[in-house]
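A protein chain is absent from this complex, but the other protein chains hold their places.
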Amino acid sequence: MRWEDATRWMGTMVLLGVASLSILAVLFIFYFIAKEAIPFFAVRGFREFFTSPEWYPSGHPPRFGTAAILYGSALVTLGAIVVAVPIGLSAAICLSDLLPFAVRQAAKPIVELLAAIPSVAYGFFALVVLAPLLQTRGGLLFRTVVWAIGAPVGAILALMLSQTISLRFPARWQRGAGLVLLAGLGLAAWALLRSLAGRAGQLTVESGTNALNASLILGIMALPTVVSVAEDALQAAGREIREGSYALGATRSETLLRVVLPASLSGLAAAVILGVMRAVGETMVVWMASGNAAQIPRPWYNVLSPVRTLTATIAGDMGEADHVTGSERYAVLFAMALTLLVFSLLCNLVGEWLVRRSHRRWSGG
Amino acid sequence: MNWKTIGTATTVAALLASGKTNAQEKIVIDGSTTVGPIAKAFAEYYMERNPGVAISVSESGSGNGAKSLINGACHIATMSRAMKENELAAAKEKGVTPMAHVVAMDGIALIVHPSNPVQGLTLEQVRNIYKGLVTNWKELGGPDRPIVVISRDTNSGTYETFEELVMKKEKMSEKTEYVGSNGAIRQRVLTTPAAIGYVGLAFMEGVKALTINGVEPSAETVVAGTYPVARPLFMYTNGKPEGHVAAFLGLKDTKDGHRLIEEIGFVPLRPKVAEMPKTP
Partner (left out) sequence: MRSFSSRHLLDHAFSGLSYLSIGFMVAALLVILGPIAIRGIGAYCFRGTIEFRLFVLERFHRGSAERIGEELQVARRAREPLYEAMRAFEADLENDPALRRKLGGDYRQFQTAVRELLGPLPWDPAPLLMRQQYGQTRWDRALIKQRKALYREEWDYSDPSRMGVQVWRPRRVHYQGTRLEPAFDQLEHRLAEMLRPRWTFYGRFLTDPSFDAHFFGGIWAEVLGTLCLTLGAMLFGVPVGLLSAIYLAEYATEGRLMHLLRIFINTLSGVPSIVFGLFGMAFFIHTLGVTDSKSVLAGSLTLALLILPTLIRASEEAIRAVPAAYREAAFSLGASRWHTVTTVILPAALPGILTGTVISLGRAAGETAPIIFTAAVSLGEPLAWRRLLTMPTPALPWNLYNLSTEHAAVDEIRHVQYGMALTLVALVLALNLAAILLRARVSRKLRG
């Protein structure tokens, strides 16, 4: 009997040991990255690292200011979010509320396929197809995008506005007023779009490897994350509130906009944060397609200029950094890795907490 | 708990599983992307004639090659610059004696897109371009296009040589784009009409090489010493090489080796070349 108890206890301990390898792994990762990074901060302090935009690691004297690089990471991530969140959110809404079950099962693989494509394949596409395209036909591309997004949005807005305003007219003239307003607003929208497209078409892209290129591709890469987490959140809101809203006579979009979305806000916030985490941690796409210029673009929102990100710097500069001789160069890369690690972990923790909150809120019936 | 004990135990287990091979039958080469094509060509040539030897070539930059040699992670470090003082000191600390073997001579050519009307520049003008003082081609007699300045990443020996010989250690403009290899610079310049970059002699196919101070970059001008931006290409070993490593390195002095180097586009070291004065 005792022997069996002992073996059972040992077995459980072995399993626990194996399971805690994950804990060990995280602790080791933190330890080893911090071990190499701390000496850098001890010698050079925090101020230069975080606030100076001058990145000259092999200069005389060397300068290790990563402000421009942090900005590059931030700009590219912001661009990725601008692409991924609207599209991802709409797709999640579509998947959770609009599509019939069978179509939904067919659409989910599309999201998974996007997630499965290796990042180097995305980077290859960005470098070999998108960058030359931006350089040779950048203006045309921008014009097309302005029209492609502007036309449906403008038409919808014009329709809605004309309807809403015409309601204020007495009943007899409503239809006439509506049509006139529609024509007027439509014309205005069209004129606006034309001038926008004209200005966009004149933009020349001197260098196809820039923040825009990287942001676009990163946005597409972050889409699956945003879509799945957002869809989870929307589902977690539950059928009850939806049914209640429909029972009160709301249309589908009103239910979604006024009831479901606010209810799943924390889950949606998690989707955004996890999307940010995905975009920040990506290496190959930015290494190949962002240009790697450690500068803060002028003006700050000029996505057509090349930028440099944390991940690309770590990957690219590791060669020269010798952990015996140029110890500062080696250590600064670990310092960057530490920054990246801390940021990603924060995003992860906050995201997971938000997800759990959204589940907890609505699982209580 | 000694890390090394764990490490050794794991290594022993792994090696028992995989079967340890004779160190002589494996040559690990690491380092410069400039010397990379030579290393690769030599490797294929050598492996074809010595089937038992496995040679692997990494191209992560001259600095990485030096580091690998010092840490004992590679047998041959290819570098497109000489080892620096601190690298030599670190090597001494670790008991490694780096021995330099000059494999070929190379020049650094300034390349632009063939559609660029500019034919040549002075060294001073090149420096100003890379410093960011000259930002538009029209300032140099070309059309009104902003210059896209492309440089090698700082882990590169080509970069270091460029910094020393052309930039005279001054800082590059922050707008400079960095790419990871000679091939990448060539690719960018080939596809970007307003770009300028610098590569080794073997990478000039399809792009236009500018004359510097009136001298065209070519094997002849490098040998003659008239091209201002020339440098030797090195392979470093730990002490005197033996066995397969020695034979591999010896390729650079054979006729076949010379032809391989020439076919790639660099300048092989023929006896009269060896007497060339060192570049300032």
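Which chain is which? They are A and B, in the order written, and residues in each are numbered from 1.
Everything that follows uses one rule, which is that a contact is a pair of C-beta atoms (placed from the backbone, for glycine too) under 8 Å apart; a residue touches a chain by one contact, two chains touch by 3 or more.
What you see is a predicted model; the values in this text were computed from it and never measured.
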item	value
Touching the absent chain when the full complex is considered, from A:Pro109, A:Gly184 or A:Gly198	A:Pro109
Residue among A:Gln295, A:Thr311 or A:Ser358 that touches the chain left out of view	A:Thr311
Contacting the left-out chain in the complete assembly, out of A:Thr283, A:Asn302 or A:Ser327	A:Thr283
Of A:Ser52, A:Thr144 or A:Ser344, the residue in touch with the unshown chain	A:Ser344
Interface residues of chain B (partner: the chain not displayed)	3-4, 6-8, 10-11, 14-15, 17-21, 26, 28, 33, 36-37, 40-41, 43-45, 47, 54-59, 68, 71-74, 113-117, 142-145, 179-184, 186-187, 190, 193-194, 202-203, 205-206, 256, 259-260, 263-264
Residue ranges of chain A at the interface with the undisplayed chain	8, 11-12, 14-16, 18-23, 25-26, 28-29, 32-33, 36, 86-88, 90-91, 93-95, 98, 107, 109-114, 116-125, 127-129, 152, 156, 159-160, 163-164, 167, 178, 220, 223, 227, 251-254, 256-257, 277, 280-284, 287-288, 311, 314-315, 318, 323, 333-334, 337, 340-341, 344-345, 347-349, 352
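Definition applied: only the chains that are shown with their structure count from here on.
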item	value
Whole-Å gap between the CA centroids of chain A and chain B	38
Chain B partner contacts - residues on chain A that touch it in the complex	53-60, 68, 131-132, 135, 206-209, 287, 291-295, 305-306, 308, 316-326
Chain B residues touching chain A - in the complex, by the definition given at the top	60-64, 66-67, 70-71, 84, 86-87, 89-90, 93-94, 145-146, 148, 153-156, 159-160, 163, 169, 171-172, 174-180, 188, 191-192, 194-195
